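A protein chain is absent from this complex, but the other protein chains hold their places.
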Amino acid sequence: MFTYYVRLGIKSMHRNPILSALMVVALALGIGACMTTLTVYYLMSGNPVPHKSDQLYAVQLDGWDPNAQPTQGPQDVQPQLTYMDAQNLMSAQTPALQQAAMFRSSLVVQPEDDDAVPFQNSVRATYHTFFDMFDVPFIYGNAWTQGEDQQGARIVVLGKALNEQLFGGENSVGRDIRLSDQLYRVIGVIDEWQPTPRFYDVVTSSFADVASLFIPFKTAVDLELNPNGNVNCWKPLDDSTNAAFLRSECVWVQFWAELSTPTAADAYFDYLNNYSREQQGFGRFQRPINNFISPVMEWMDVNQVVSTDNRVLVRLSFLFLAVCVLNTVGLLLAKFMGKAPEVALRRSMGATRQAIFTQNLFEVATIGVLGGVFGIALAWLGLRLVENIYRGYQHLVAMDWMILLISMLIAVVASIIAGLYPVWRTTRIPPAQYLKIQ
Amino acid sequence: MLKMQNISKVYRTDLIETYALREFDLEVNEGEFIAVTGPSGSGKTTFLNIAGLLETFDHGEYSLDGENVSQLNDYQRSRLRNEKVGFIFQSFNLIPDLDLFDNVDVPLRYRRMSGRARKQAIEGMLEMVGLASRKNYLPSQLSGGQQQRVAIARALAGKPRFLLADEPTGNLDSLMARQVMDLLESINEQGTTIVMVTHDHELARRADRNIQILDGQVSDLASIYQARTERIAAGE
Partner (left out) sequence: MEFRPILSALMRNKAGALLIALQIAITLAVVTNALYILKQRQTHINRPTGIEATADAFVIYTRVFRNDINIEQLVDDDLLKIRALADLQAVTPIQSVPVSGGGWGEDFYLSQDQSSDQSVGFGNFMVNQDGVEALGLDLIEGRNFSTEEITFRSPVETVYPRIVLISKPLANALFPDGDALGQLVYDELNSPHPTRIIGIYENMPNAWPNATMFENSALMPQISASNDVRYWIRAKPGRRDQLMTEVEQLLGLDRNRIILGNRTFEEVKARTYRNDIAMVKLLSGVVALLTMVTAMGIIGLAWFSVTQRRKQIGTRRALGAHKMDILRYFMIENWLITSAGLAIGIVLTLALNYFLDTNFQTGRLVWYYIPVGMLFLWLLGQLAVLAPARKAANTDPALATRSV
């Protein structure tokens, strides 16, 4: 019976090819539009470190201008720390399993080959704990050690692509590389790693590429590398020397702590509050204590990583899908009205209502499946379009099995909603009325 | 075979009530060939629709092959229709985009039958109406008479004991009409009960019994029995 119904469905679509095509196109457009916006939304709001996102906490201290507006929630407090506070926390014994301070900068890579043109690359200056905390996968070598952090050693961890470019993908551990006129020794090469969103630094761009160079924090500070992100100051610097910048109240360092249990999180939070009180004793932090620690997903919310534009587009695209579904309902009603004589005849030959329902459901399902398949194809095109018009979104336009599953689900639900009423109506056709004249 | 007692059917609109059948009584015996005549609007088609379980009625009792129909729900009525009743129509009502084979297949699809049994039944039926060689033709490729023969094959494919024909020759010229009539007679001889609505008195006379419906009621039963007696007397 299955093949019979499929055959009848195809024949019936053949009978009104334009009407059938209109329905498929309408459904496909609706599904395509929804899938495009949903994919971007899904990836924007995705969990970049699913297995430990509830153990990694962004740290905020409120040591801002005493004359500025009072702060309420974490969205009001500066998202970054001063260099001083980052240093103090990194060197203290805290209840955290491990902590990492970090900032983004850039360096000029000077290939050994004199003919090769030097190029700029972004670099993340951080601590050895970064790699373990965020589960960064290594191909060659390892993260540097605590000792090397303290020395400010001239060592670097390379990204996979940069290692390909500079060393042809070989194990480059132990080799030297010249960056902005300084020699660094390669200590490790990491594998493909692109948390989306790039949760540990959402201040400037949440969906940018991960840096392809990692160097110890102290090394970067010693070499006076400029932070390439937001630097916010409320108090003038003593002078324009780097030392004055480092001891200033300017915030520019991102700070993370790994807290494996809620108890540890509470203890760490208390620790921060004590730290603030201690600083108040030194004349800093002249505001009410208002510190925050936020696990990854909360941090994404605080920083509005999913843009409101995308949220608006998701809403609008669902309304668009609603119009497409209504459109299909209308066309199906019309179409099935044209099928009334056939339905009447089948009823006269003893077809039950259930049989009529099933037969027409197959037709609707065929349209739904076609709409779904074309819809996914359109979504793919839509994503290419999004990629094209939003630069830097290349990580947001990938389709995975989860998205395909959701697409199929939306396609099925949409076509069932569109088809159920028209199909039900066919079972209510009074046969006698349609048999006399055809 | 068919027994209607005191059947009434009313069509209601906002303004008026129309009785299509009024206290209608009729009994049809197994193996009979009955012709129903009457002017348009007299209730012929309503009678046929009720007889074939396509429509319900408001009052009265109807039993088909011993089963009381008024108690059945839509599902049971559909099953009964499928097993016991075959329909043929004035305008043939073949499904235009199915070929002859698939058209004859329609009633068989709604009962549990193996593919092979269906194929046998369909081919047998097409053989009987002389169109076996054209089983893959579309209805539009056939003449009216041929189309009606396919419709008959379809109506009989499920071996119903009861065939309802609504003006089966109305759209055919007289030669084709006669052929179709011959076919119906031979079917009747093989034991199928036939009720045929027609306004062609010549064809009606070829039936075992003639019934005239007037204003939703069987009119003047006596005259009909008389006609029948005359035919017997004439040695037909």
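The chains carry the letters A and B, assigned in the order they are written, with residues numbered from 1 in each.
We adopt the following convention: contacts are C-beta pairs under 8 Å (C-beta built on N, C-alpha and C of every residue); 3 or more make two chains touch, one makes a residue touch a chain.
None of these values were measured; they are calculated from a predicted model.
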Where the missing chain makes contact, among the chains that are shown: A
Which residue of A:Gly168, A:Pro236 or A:Gly281 touches the chain not shown here: A:Pro236
Residue in contact with the excluded chain [from A:Leu319, A:Ala377 or A:Leu405]: A:Leu319
Options A:Ala92, A:Leu333 or A:Ala377, residue touching the unrepresented chain: A:Leu333
Contact partner of the left-out chain, one of A:Leu22, A:Val49 or A:Leu246: A:Leu22
For subunit A, the residues touching the chain missing from this view: 18-19, 22, 25-26, 29-30, 33, 65, 67-68, 108, 110, 117-120, 180-181, 234, 236-237, 239-241, 307-309, 311-313, 315-317, 319-320, 322-324, 326-327, 329-331, 333-335, 337-338, 385-386, 389-391, 425, 437
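Everything that follows uses one rule, which is that only the chains that are shown with their structure count from here on.
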Between subunit B and subunit A, distance of the C-alpha-averaged centres to the nearest whole Å: 68
Parts of subunit B lying in touch with subunit A, wherever the complex brings them together: 45, 49, 52, 54-55, 74-75, 78-83, 85, 87, 89-91, 93, 95, 97-98, 106-107, 109-111, 154, 158, 166
In the complex with subunit B, residue positions of subunit A that touch it: 1, 4, 11-12, 14-15, 341-342, 345-355, 430-432, 435-438
